[in-house]
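Here the complex is missing a single protein chain, while all its other protein chains stay put.
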Amino acid sequence: MADQPTAIERFVQGILPENPVYRQLLGLCPTLAVTNGLQAAITMSAAVTFVLVCANVITSLIRNLLKPHLRIVIFTLTIATFVTIADRFLAAYLYQMSKVLGPYIPLIIVNCLIICRCEVCASKQGVFTAGADAIGQSLGFCLALCSIAAVREILGTGGLFGIRVLPAAWSDWVIMVLPPGAFLTFGLLLGLVNWYSDRRSGKANRG
Amino acid sequence: MLSYLIDIFLIGIVAALINNFVLYYFVGICPFVGVSRKISTAFGMGCAVIFVISIAALISWTITTYVLMPGAPLTQWAAGLFMTPEAAAGVDLTVLSYIVYIFAISSSVQFVEMYVRKFFPPLYKALGVYLPLITTNCAILFACLVIMSKIVGVDNPADAWDLGRGLTLAVGGGIGFTIAIVIMAGIREELDLCDVPKPFEGAAITLIVAGILALGFMGFTGVDSGLRKAMMPEPAAVTAQVQAAPEAGGGDVHN
Partner (left out) sequence: MKPIEPMEPMPQSTLERLKNNNIIQAWLVLSLALFFGSALAGVQMTLGPKIEENKINETREKVPELVLGKEGAQQMAEAGETLEALPESVVVEKGGKQSTYSVFEALKGGERLGWVVKSSGQGYADKIELLLGLDPAAEKITGIFVLEQKETPGLGNKIVTDAWRGQFVSKGTAQRIAVVKGGNADGPNEINAVTGATISSKAVTDIINLAVADLKGPLAAKGSEGK
């Protein structure tokens, strides 16, 4: 397994070069659904981070015992358990937030991002690398969610975290906090990211 | 009876059009972006989703009502074998619901696949390739979760959803998914002929088009309250009739 990426490579890759949302287009449901406010986006990212780190570490620990045809069952079982734990914790300590996020917390179970990391990284590499990979990917996920949420919240309500930052003369673009705003913002940001990375790789090729 | 039928009808309309699964709740986005290149494949995917979502709703409604919810009959009976009736009444298995749902969905997908392959080979040829993909389609789990939220923890036990309502929601949601993905595929077939800026090719332009589509679907908001008013004249509404008349049309007053 000499050609497997090291822990640091995994960590760095997750944040930008292999950003789960912008580059791999994984986990789009929460990306669109909970990004009408930064607070919700950060809570969601925290929940995903918890589940991803726990699932990756457990999978990595038992990777030598995994049978090929049973591994998806085990991944699902692990993920579903940790999602339930995260859901209960939110309901107990951040009740208002858990009401806002509603069904999108349990929907983390079918978030392709997590099962994909278990399959690609954790079932093949050691605990340390798997943990680093999980944290890197979660940071990338958080970054993507926060970028979309920031754009939507500023344009849609004129504020961040519920505190007004734009002058009162700004008339709020209500559409940005409604469902269509999610699609439009994410589509435009995705195009922007593609354009930027094309330009950079073009430069690198020429230079 | 009539009011029940109206209720069912409205649940279906709301799930399919007004609060469309894809364009309002954002569930099932992955296949919506991934499998919407051609109308025929999109339609196949949609049919497979309708099929699986109804089975999943049936299973999850049954399990929730008889096993998982607090005071569910089967659990009460089973717990009653080991403990006092008072202790058995307090048994609450809702914490297990997410795990149970996801396994119910994946095993039902497996069984459906085997059954269809054995008995309906043509159908299997049409839908088979999409079936395994559906397990990780959030729309299915989402339908189960919505049904659960209508059964567990409602203030008024008489308002808890029966099987008919649950199934209608699931089928309506599946139809809504099909409508959205087929429209999207139609647009994308045309889009292939357009000159899209290079960074926006593929997913980015799909999402922007979906945004405009969602904007269009927003026009359905409020149709349900209008329909409800039109179909169910409330007996108590006599005193409020003075200003009720001009608004019977529904959604047009808003926005």
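First chain written, first letter: the chains are A and B, and each begins at residue 1.
FYI, a residue touches a chain if its C-beta (ideal position, glycine included) is under 8 Å from a C-beta of that chain, and two chains touch if they have at least 3 such contacts.
As the structure is a computational prediction, the values presented were derived from the model and not from experiment.
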Identified contact with the non-displayed chain, of A:84, A:129 or A:185: A:84
Identified contact with the non-displayed chain, of A:21, A:34, A:177 or A:193: A:177
Hidden-chain contact residue, picked from the options A:12, A:42 or A:74: A:74
Interface residues of subunit A (partner: the chain not displayed): 62, 65-67, 70, 73-74, 77-78, 81, 84-85, 88-89, 91-93, 95, 99, 156-157, 172, 174, 177-178
Where the unshown chain meets subunit B, residue by residue: 19, 92, 95-96, 99, 155-159, 221-222, 224-225, 228, 236, 239-240, 242-243, 247, 250-251, 253-255
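One rule holds for everything that comes next: only the chains that are shown with their structure count from here on.
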Inter-chain centre distance, subunit A versus subunit B - centres from mean C-alpha coordinates, in Å: 24
For the subunit B and subunit A complex, residues of the former touching the latter: 23-30, 33, 95-96, 98-99, 102-103, 106, 135-138, 141-142, 145-146, 149, 197-200, 203-208, 210-215, 218
Touch list for subunit A against partner subunit B, complex: 25, 28-29, 32-33, 73, 76-77, 80-81, 83-84, 87-88, 103, 106-107, 109-112, 115, 175, 178-184, 186-188, 190-192, 194-195, 198
